[in-house]
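As you look at this complex, bear in mind that one protein chain is not there, while each of the others sits in place.
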Amino acid sequence: MSGPGFAHRNPVRAQPGYLGFLIHRVSGLALALFLPVHFWALGLALDGEARFDAFLAWTQNPVLKLVETVLVILLAVHLAGGLRVLAIEFLPWHRRQKAAVAISAGFGVAMGLIFLLNA
Amino acid sequence: MQDTAPRDASGVLAVEIWRGGTDGGFARYEVPRRANQTVLDVVTHVQRQIDPTLAYRFACRVGMCGSCAMTVNGRPRWTCRTHVSKVAADGRLAVAPLANLPVVRDLVVDMAPFFDKWARAEGRFIPPQEPQSDFAVVKPASAKRRAADAGIECIGCAVCYAACDIVGWLPDYLGPAALNRAWTLVNDVRDAGRDRRLAAVAGDAGCHACHSQQGCVSHCPKQLNPTESIAGLKRATAWASLRGKL
Partner (left out) sequence: MGLAAGQTVNAARVEAWLWIAQRLSALLLAACVAVHLAVIIYATRQGVSAAAILGRTRGSPVALAFYGTFVAAIAMHVPIGLRAILRESIGWSGARLELATIALAVLLLALGLRAIGGLV
């Protein structure tokens, strides 16, 4: 952003719709970057069950568990945020946009916790 | 919000006002604090009493003409209806020209790109070719009339345009006001330009560029909802393209 209107820190973005957009975009981008790795890893099964199993055993370390938890949160957040976008575009307007953003973020964190507690 | 300036406000307000073009800067002025003072009152005082070279734009002073919008403490606002007590609660007031439009000088922006986009969005009523024999009957309670009503009170102040992220990212983007106007016309049953208009608003600079951040919704001084209008255009253009009419 340039120009005098943005000379100060941009308070125009201090509203739930922008936060919802930002969460959706960042989670979507991260998932898109992860997908090729995910597909490649699943494709290891082509090289035989033993190779696949060795890879899966390697993923059981705490660091990767944490990465997986983050991925679960990103996926859940993007799912809930996507439903929020569909609601904006296809359902009658609802005034509680802030609640919609909060609920979708909360759903993501909840799914992450459930995953982590079971991992 | 806490009203820190009572009705009998007195004292002096230190205000920063943008001077020069895009690469200009803020200048400080001291303005007497008055009861029920608006941001436009402050700017007018500076121009009339302190520095007559200050350029700014206004006309009606009562929130109808849409010509006095400026950036007030970082947010686009209609300055004639914005009380200093509401926005300068911490005693700080900075007034700059609107974002996303070329700065002419001081607080004046060139509104041409904004209104050119209304034209590009076919934002005008297009009458049918053949003469109509009778008055069109539009029931006030009909869904289309209500959809048109919801967006019709736009005063063209460009506050939404300045608050829109997409306009900043994609300079060709038609923006919330032009698309909102197009949506009111799509819902005008007398209008004959529907297909043309939907084709005009569906481009890669049109309604599909909107990601529903709702900066327009949270800043529109008339409490209109351009995001909802743009969503309507997305649905309408989708149906039009499915029927091969786009």
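Order as written gives the chain letters A and B; numbering starts at 1 within each chain.
By our rule, a residue touches a chain if its C-beta (ideal position, glycine included) is under 8 Å from a C-beta of that chain, and two chains touch if they have at least 3 such contacts.
Remember, it's a predicted structure, so these values are computed and weren't measured experimentally.
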Response to the item:
Visible partners of the omitted chain are A, B
Item to complete: List the residues of chain B that touch the chain left out of this view.
Response: 166, 169-170, 198-200, 202-204, 206, 208-209, 211, 234, 237-238, 240-242, 246
Discussion item. To test your reading of the contact rule: which positions on chain A touch the chain that is missing from view?
Written reply: 25, 28-29, 31-32, 35-36, 38-40, 42-46, 49-50, 52-53, 56-57, 59-60, 72, 75-76, 78-79, 82-83, 85-86, 89-90, 111, 114-115, 118-119
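Everything that follows uses one rule, which is that only the chains that are shown with their structure count from here on.
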Worksheet item: Distance-wise, how many Å sit between the C-alpha centres of chain A and chain B, to the nearest whole number?
Response: 33
Fill in: Of all residues in chain B, those that touch chain A in their complex
18, 22, 24, 26, 71, 73-76, 94, 96-100, 103, 162-163, 165, 168, 211-215, 217-219, 225, 227-228, 231, 234-235
Item to complete: Note which residues of chain A are touching chain B in the complex, please.
Response: 1-13, 15-18, 20-21, 25, 85, 88-90, 93, 97
